[in-house]
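Every protein chain except one is present and positioned as in the full complex.
Order as written gives the chain letters A and B; numbering starts at 1 within each chain.
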Amino acid sequence: MLVVPALAGLALLLLPMAGLAWRAPWGRLPGLLTADHVLTALRLSLTTATLATVLALIMGIPVAWMLARDNVRGRGVLRGLVTVPLVLPPVVGGIALLVAFGRRGVVGGWLEQTFGINVPFTTVAVIMAQTFVAMPFLIIAVEGALRGADSRYDQIAASLGASPWTTFRRVTLPSVAPSVVAGAILCWARALGEFGATITFAGSLPGTTRTLPLEAYAAIGAGDTDTALVLSVIMVAVCVTVLVALRDRWVRAL
Amino acid sequence: MTGVRTAIVVLAGVVVALLGWSWLGGGDDGSDDATGGDVSADDDGRPAGTVTVLAAASLTESFTQISDELARSHPEIEIVLSFGPSSQLVEQVLAGAPVDVLATADMATMAKAADAGVLDGEATVFAANTPALVVPAGNPGGVAGLSDLEREDLRVAVCEPHVPCGAAAERLTTLAGVEPVPDTLATDVKEALALVTLGEVDVALVFHTDAVSAGEAVEVVPVEEAESVVNDYPVAVLERARQPAAARAVVEAVTGEIGRRVLTESGFLVP
């Protein structure tokens, strides 16, 4: 009998979202959607999640490439470490970021003394927290694809005189494009929903570091359930739209 | 295949070890006393059972100590403590959390619970707190008073306006005619305090008791107006309490002799 646990599982996954839809203050929706604090948080979230995804692409694809190569020493350990943020409680990630990049942190102290740069409690900190938590999604997706890619194409390209960089850019990367897109989408969705690391490392200040999830949390704390519900509905809508629209085409590539 | 099997065995071993440690190594959490959660009074008619207490974050140290002392005199009462921002505690209670006692850091949040009719009787004020301006040890930002909260070059943390420490901060700064420029709005007072002890912010507005609890990690910058911003701490038994007698015993401990002594040591004002 697989049907009963399957139904229970589906109910657990879908009922909360149905509950959101049911409880959402649809009547007040237009007003709340155009409220300044909601728009500010929405704008901040979209900007930071997108920048975090761009950062993850720039840094994550080379990391994936490195992990997919057989001749890198300590690759297994490195892969394990890189994927830690996938399972790490985000709050722990935030604390770790704070310890590293905080003003008394290893890197942060040096940054502040040398360049006068302060990272925590800035929008940059939000992007860093999101990248920290979301980049492993991209790395895993791209690494898997690179591992499955036929390395003989690289040999052909090399025989034609192409440098490793040209080969990577013109041959390897296009062949794993679907996985890159899938990974980037998951990464973006994860960054958009990032909460724990953000509130720990970047704090919560409207317009600067208070993203949608933080705004929702603040709204709950302030007893403003309607706003919290509206923000939740926005996030669910964004995620569902993205994932459903691209489901078969891209997510399958994982 | 052997790799998978090894991994499962190792994982299971770790889980079992941690479980064992959490049950046995936890010490005096009353692991094996006979007081189940179902009895409301033992053979002598004394209150017994498990009491779940939700308390404001600023009560963390004092309530932990009160609970320890109560456990010594009343081993048949097992107290489960949970701390958080008062506003969230109230939300949890209103959402139906199985809670017996609620202690918040201001009257406004408790009023929400009272309005919803979930309290058993009236709430009792058992302590009062005043705001305090705290800086990391050594005062790296050179903070001299409330007006420094306006300095752009300093990193400033205050609490969200809807949590008690935020409300108190707002009253205080309004009273002093200061407009703070915060770099972050902490969701509860302990978060604001942690940012100071970590040195991540130069100054924060917390409660006096928090400054006391942080010890030498922080310094308090005297603020004259702070005396006039008194924040009352109410405690109440909830109507749905499963162990009303035990719950009332806990509240009596808080408002009674033990509570007064511990709270005073923690820097609270007691009635």
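Following the convention adopted for this analysis, a contact is a pair of C-beta atoms (placed from the backbone, for glycine too) under 8 Å apart; a residue touches a chain by one contact, two chains touch by 3 or more.
To be clear about the criterion, contacts and distances are computed from a predicted model.
J.: Out of "ABC transporter ATP-binding protein", "Ion-translocating oxidoreductase complex subunit C", "Molybdopterin synthase catalytic subunit" or "Simple sugar transport system permease protein", flag the one the UniProt entry gives for the chain missing from this complex.
T.: For the chain missing from the view, the UniProt record says "ABC transporter ATP-binding protein".
J.: Over the full complex, note down every shown chain the hidden chain is touching.
T.: Answer for the hidden chain's contacts among shown chains: A.
J.: Among A:17, A:86, A:99 or A:171, which one touches the chain that has been omitted from the display?
T.: Selected residue, touching the omitted chain: A:171.
J.: With the missing chain put back, one of A:35, A:99, A:124 or A:162 would touch it. Which one?
T.: Of the candidates A:35, A:99, A:124 or A:162, A:162 is in touch with the missing chain.
J.: By the contact criterion defined above, which parts of chain A meet the unshown chain? Give residue numbers in ascending order.
T.: So the residues of chain A touching the unseen chain are 150, 152-153, 155-163, 166, 170-171, 174-175, 177.
Convention: only the chains that are shown with their structure count from here on.
J.: Just the number, please: Cα centre separation of chain A and chain B in whole Å.
T.: Going by mean C-alpha positions, chain A sits 33 Å from chain B.
J.: In the complex, go through chain A and note every residue touching chain B.
T.: 98, 102-104, 118, 120-121, 199, 202-206, 208-210, 217-218, 220-223
J.: How about chain B: which of its residues touch chain A in the complex?
T.: These residues of chain B touch chain A: 85, 87-88, 90-91, 112, 155, 157, 160-163, 182-187, 195, 198-201.
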